[in-house]
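A single protein chain has been removed from this complex, and every other one stays in its place.
Residue numbering begins at 1 within each chain, and the chains themselves are lettered A, B and C in the order written.
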Amino acid sequence: MTEKGYIYAVDFTVRDYECDIQGVVNNANYQHYLEHARHEFLISRGINFIKLHDEGTDLVVTRVEIDYKFPLRSNEKFVVRLNIAREGNLRLVFLQDIFRVPDGKLIIRAKVTGVATKEGKPVRPSNIFDLLNL
Amino acid sequence: MTEKGYIYAVDFTVRDYECDIQGVVNNANYQHYLEHARHEFLISRGINFIKLHDEGTDLVVTRVEIDYKFPLRSNEKFVVRLNIAREGNLRLVFLQDIFRVPDGKLIIRAKVTGVATKEGKPVRPSNIFDLLNL
Amino acid sequence: MTEKGYIYAVDFTVRDYECDIQGVVNNANYQHYLEHARHEFLISRGINFIKLHDEGTDLVVTRVEIDYKFPLRSNEKFVVRLNIAREGNLRLVFLQDIFRVPDGKLIIRAKVTGVATKEGKPVRPSNIFDLLNL
Partner (left out) sequence: MTEKGYIYAVDFTVRDYECDIQGVVNNANYQHYLEHARHEFLISRGINFIKLHDEGTDLVVTRVEIDYKFPLRSNEKFVVRLNIAREGNLRLVFLQDIFRVPDGKLIIRAKVTGVATKEGKPVRPSNIFDLLNL
């Protein structure tokens, strides 16, 4: 399921309740898809978002940039592909693109920047960065 | 309710179902707030998003940039303030900032770019741009 | 804002993202409205849902019955009115009706049953029942 430039992928199907009056997926719901793909990726690396929260460390998004290229419609299948990079000492960048399946039409290009925080302050959790090979 | 640099504002209260396991508003929900504020603004200028759709013109978001500055929590009050600008011939840019009420803490800075489309093609609906003084 | 048979009311406006492809509010979103109205009511009686959770007591819904009488559409105003009753020793029943504003058209009739739990077991938090005069 990985492709050149991506290290992880999650498959989805559009659910009708995610579509709005225009008949297409509501813009905010793409952020839900992107978040779910990130969390699945973290779990695949042994990083549990909820467990971290319970231990006092929160992974928080500090910035999103999303280019909406083409809308998804009811019942269409799609895949969220992602890659990661480190930015400076603390920031983690997710490059996340959404493609319609099976035709590969580009739907979304997104860049999501995050940091780990403890009590609201950015920290550098070396174990997390190690698990991510960053 | 307008302040320097903004031409419109909508008041909100965080609803518990908008918060996630971290106890703060889920990132995607801020896009819902921003969308609702834009649609209220358009209505205030005599532009009905749904009516336009029924007539064949869709206002679609092509890009969002959101800087998450500080999280909102259960039951907090906040205001979405906005301003607009034209970018090139076709694109409409919404600058939308969210502030907590009453302390004015900056929560979100967002730039949302959109175009009007007919049958999927960008158009320049001069009546809309006129109603927006752009 | 109270009317015969109701002890609390919360005003809302339909937001476009709450509507689905049929052009009406998606069924699940009415549960969001009902929940928000219950939590606002509890706060009005000095009961904070989130604070209770942090202290180990959860108010949980055990059953909902909703009759969908008429759909709400984009931008319509409505009010959620509610009353409460005790059922047996432990159960709290919310009777919640939604009316369109200003014409008073009945939209939803709902009965929502809940209990307080500690570590997953139903309890009878006498302070809560006192605050609710039950």
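Please note the rule applied: a residue touches a chain if its C-beta (ideal position, glycine included) is under 8 Å from a C-beta of that chain, and two chains touch if they have at least 3 such contacts.
Being a predicted model, the structure only gives us computed values, none of them experimental.
Checked against the full complex, the candidates C:29, C:74 or C:96 give a single residue touching the omitted chain, namely C:29.
Among the residues C:60, C:85 or C:101, only C:60 touches the chain that is left out of the figure.
By the touch criterion stated above, the residues of chain B touching the omitted chain are 16-17, 19-21, 23, 26, 28, 74.
The set of chain C residues touching the chain not shown comprises 21-22, 26-29, 31-32, 35, 50, 53, 58, 60-68, 71. Chain A residues in contact with the hidden partner, per the touch definition given at the top, are 15-17, 23, 32, 35-36, 39, 43, 49-50, 74-75.
As a convention for this text, only the chains that are shown with their structure count from here on.
Of all residue numbers used where chain B meets chain C, over half belong to both copies. The two sides are thus made of the same residues.
Comparing the centres of all chains, each the average of its CA atoms, the largest separation from chain B belongs to C. Fitting chain A to chain B on CA positions gives a rotation angle of 180°, reported to the nearest 5.
With centres taken as mean Cα positions, chain C sits 33 Å from chain A.
Chain centres here are Cα means. That of chain A falls 22 Å from that of chain B. With centres set at the average Cα position, the gap from chain B to chain C is 28 Å.
Residue numbers of chain A whose C-beta contacts span two or more other chains: 21, 26, 28.
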